[in-house]
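What you see is the complex with one protein chain gone and the rest in place.
So, chain A:
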């Protein structure tokens, strides 16, 4: 049921404009709601349509027949089709309508000088920032910012967001993961102190989504239509945005017909690279990390007994040797595994080994973390604060997290989960700080894959473009 908030009549448009909502997401009583329908300020839409003999969900774009279900409705005494794909956002079915605001359009304030960030950009960052500003100024349809891991892309966005707010535009920054939304939100608040900003993710308290500047998971875009003048989509190559067609569908619908979309990525997928090559997608490449040093190039290390050893939960000799001979044993250690099971089960053997080698002083200094770990936030924080010295992780830490001084190890780097983008991202965890701009990245494998080869080549290529 809709939460009971009172919305003043002259503020309806601020709340509902640009949204595509279910009745239960509209916190108005029946009288007020019917009035808005009668005056055509809300337009009802059929949420499930049949197009050319297949079903189509208006909210998420789902057309996969196995992701539609039917339920017998007690009210109507008939059977309705509903969408299973977007059911986490509240069920859409033939029994209900989706409501689109077609009343008065809100006018967003023009801010005089909204940016309160006092830092400065590097020359490389500035070039990309200027590009974004001009795209926004002339309503260029789309542009891609290809910035290497550690280029400092959040700061690069500030001038573009500033430009949009000066022009009275509505801005959305969308990113695939809730963790990243939570990290970006306070940084945006710092940078734009006088601007109302809201953060949206599953479970966020601030569900209204009515601010001029919104930072959100790409999932929450399913509730928007024709809402934003500027939409910045972070990590377009990342899961789930890359793998789930409903998210590009939602992002596309959430923007106004006259608008600018800015894509951000450190590792463009072949789809985008092709569009770049064909000059269909304007782009700018930011080859330099903000500290001006090149990306650490991963070393692939063959390890003949790897798969058998991992199966027996023993640590291969090659890895032990490397661990004992690290160039800088003062660095923290990030150990990537292909599965949750390995992340958990290798904790004990690594604990024994690393206590022996003296890297750990107590067993607590080693932890493992994965997507289903309820304590993952706490553990990542503890690693940041160096209470944890070595962290075993699945690909959930492949991106979006920054630690100043780490060596990175991938166990079974030839595994399917480590595609080129993942490997480049993981390698990008090393050498993030100006105080320690290098860091070892070791890919232990039992047979080099195409992905390993491509990742190393593309990192070298990016360094070359950066002038190294």
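The rule is simple: a contact is a pair of C-beta atoms (placed from the backbone, for glycine too) under 8 Å apart; a residue touches a chain by one contact, two chains touch by 3 or more; residues count from 1.
By definition in this document, contacts and distances are computed from a predicted model.
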item: Candidate names "Cobalt ABC transporter ATP-binding protein", "ComF family protein", "Fumarate reductase iron-sulfur subunit" or "Biotin synthase auxiliary protein"; UniProt protein name, chain not shown; value: "ComF family protein"
item: Given A:72, A:119, A:203 or A:467, the one touching the chain that is not displayed; value: A:72
item: Residue among A:82, A:117, A:192 or A:418 that touches the chain left out of view; value: A:82
item: Identified contact with the non-displayed chain, of A:95, A:276 or A:320; value: A:95
item: Residues from chain A at the interface with the omitted partner, ascending; value: 1, 24, 66-67, 69-75, 80, 82, 84, 87-88, 90-91, 93, 95
